[in-house]
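Here's the structure we're looking at; comments come further down.
Every protein chain of the complex appears in place save one, which is left out.
Labels run A and B following the written order; every chain starts at residue 1.
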Amino acid sequence: MAAPVTERQHGYISSTLAEARVNLEIETEGMTLNIGPQHPATHGTLRIVVKLDGEQIVSADPAPGYMHRGYEKLCEVRTYPQVNTLVNRLDWLSSFSNEVPFILAAEQLMGIEAPPRAQYIRTIFHELGRIANITLFLGEMGLQLGAMTALFYAFRDREHVLNLMEAVTGGRFHPNYDRIGGLKDDLPKGWIEETKAAMKKIRDFCDEMEGLVMGNEIFNARTRGIGVIPQHIALSYGLTGANARASGVDLDLRRDDKDIAMAWKHADFKVWTHPDGDSFARYWVRLQETRESTYIVDQLLDGLPSGPIMAKVPRIIKVPAGEAYVETENPLGWMGYYLVSKGDLGPFRCKIRTASFNNISVVPWVCKGVYVPDIVTILASLYFILGDIDR
Amino acid sequence: MGLVEKGKIPKPLSHLLNLSRKYSLWCYQWGLACCAIEMGAALGAPRYDAMRLGVIPLPASPRQADMVIVSGTVTDKLAPALKRLYDQMPDPKYVISMGSCANCGGPYWDSYSVTKGVDQIIPVDVYVPGCPPRPEALLEGIVLLQQRIGKEDMAERWRGDPIVVG
Partner (left out) sequence: MSSAETETTETEDAPAKDEARDEVLALIKARLGDAVVGEHLIPGVDLWVRVSVAEWGAAARHLSEAGFTFFDYLCAVDWSLSPWGKSEEAVATPVAMPADPKDLEHGTTGGETRFQVLARVYSPQRKIGVHLKCDVPDDSLTVPTWTDTYLGADWHERETWEMYGVRFAGHPNLRNLYLPGDFEGHPGRKDFPLLARHVKPWPGLVDVEAMPGEPEEEEGATTDGEAEA
């Protein structure tokens, strides 16, 4: 044992130590984390290669393509009715909405328009698809953040809408109901009353979600201020739908596109925007939109004209040569089909502009510097469907 | 259990073991595409509840799962991941292929990037046809699988005989 440290030595040692501030830069290697392709938080098979520095993300690089089925090539070798069947499966939650722009593009090239009753029913189904899609989102975003109850409610209330679609078309989703020139069948008896009752139930569901999920303070803490996308970025990346409207971009093709052969111009509805641009805003906008959709359906049902549901079209459809592009406001965003026809039985080139493709291309930009749990929040709030991204 | 391998288990006991296995299937959901929504409706929704059959869709990882339901299109890019996750599951494991994409390629039979049927990669026990199959159809597929498990000879499985597909 050394000689006991005197008071003076003690003071000398401690003052030297205090000055010798050794700053050890603890070198940690950044970690590359693979989120997906099989992961409960990605809706399907999206893989995001994330480079981490501790808990913060340095770069996030989505690698889509695990559901790439080659739609554009497949459309070139199929006839128009076959393409219609195939195209249902892009945004597989609101399948009818995928058929609509394709059929409208083909009708534009043929120079025909569906009869008014068919246009109304198409619009009603488009809105029903929106309700079916977004109710699942409202429940699923809760699930992603850990609130499983919301998902069960969502599945339960979605069944009402799926029943309606099945009553008319025979398919719960993938109705394959639209035809060039009109629709396949007319509405069955009693459907209108059932739809109005179902819309009331959906409105109750929205109120429930508003209190249950949006009113929850954990939800608020996890989503407010997370994943803010400013307006100019939203426009530059081509974000559409609720993602754009939640950033304050006031774009809604249902209101802006006056020439489209659908019945939105006959309904009076409000377009909801939110200035914040964060994840909470995206949830909020979608919830309001669902409620607004129920009002649209009610109005259109009240004003439903009678008449034929199919225009006069030849048995074998040959669309004249030309190019047409039709875009509609689908639940996920803007979906459009660029149809190049050479007068054949099927398209020559069918470029499918899907909403989720642009919506997810913003992920590298928005995920810089966020924490790992927030990436789940951001992905959940951007809301994509893999079939829509990967086609 | 040496008895099981040698096939010396008495019938009532193997029946009991099969019974306990088939009514407590932990199902690993490989939900890829549209069929995943119907699978979610079948497993998670209150109407077509699959938990009443004993199928619990909650394993956190493949290593805790008894069976996997492949629902949706399998692409060539995803196939290695599927094989790896299947290999990670412990025996005895079962596969239900749900939907026509997983059965045979489905509407994308001529695509350049789709695996024409998941049985090209992993052995399948039950095929549930449909595009998408109704949740009731998936429940029927699960019931068929349970009937099959009930009749299974555990000795063959424990000995590790290769699973014959076809």
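Definition applied: a residue touches a chain if its C-beta (ideal position, glycine included) is under 8 Å from a C-beta of that chain, and two chains touch if they have at least 3 such contacts.
Being a predicted model, the structure only gives us computed values, none of them experimental.
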{"item": "Of A:235, A:271, A:310 or A:372, the one touching the omitted chain in the full complex", "value": "A:235"}
{"item": "Residue among A:68, A:158 or A:222 that touches the chain left out of view", "value": "A:68"}
{"item": "Full-complex contact with the absent chain, from A:91, A:107 or A:278", "value": "A:107"}
{"item": "Among A:121, A:187, A:226 or A:249, the residue in touch with the chain that has been omitted", "value": "A:249"}
{"item": "Touching residues on subunit B - with respect to the absent chain", "value": "76-77, 100, 105-107, 109-113, 116, 131"}
{"item": "Chain not shown, touching residues in subunit A", "value": "64-65, 68, 70, 72-74, 76-79, 81-82, 85, 101, 104-105, 107-108, 111-113, 232-233, 235-238, 249-251, 253, 256-261, 315-316, 322-328, 334, 336, 338, 340, 342, 344-346, 349, 351, 353, 357-358, 361-362, 365, 390"}
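What we mean here is this: only the chains that are shown with their structure count from here on.
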{"item": "Interchain centroid distance [CA atoms averaged], subunit A/subunit B, Å", "value": "30"}
{"item": "Touching residues (chain side subunit B, partner subunit A) in the complex", "value": "30-34, 36-38, 40-41, 44-47, 72-73, 75, 77-78, 81, 85, 107-108, 110-114, 131-132, 134"}
{"item": "Subunit B-facing residues of subunit A, complex", "value": "37-38, 44-45, 65-70, 73-74, 77, 85-86, 89, 92-93, 136, 151-152, 155-156, 159, 172-174, 386-387"}
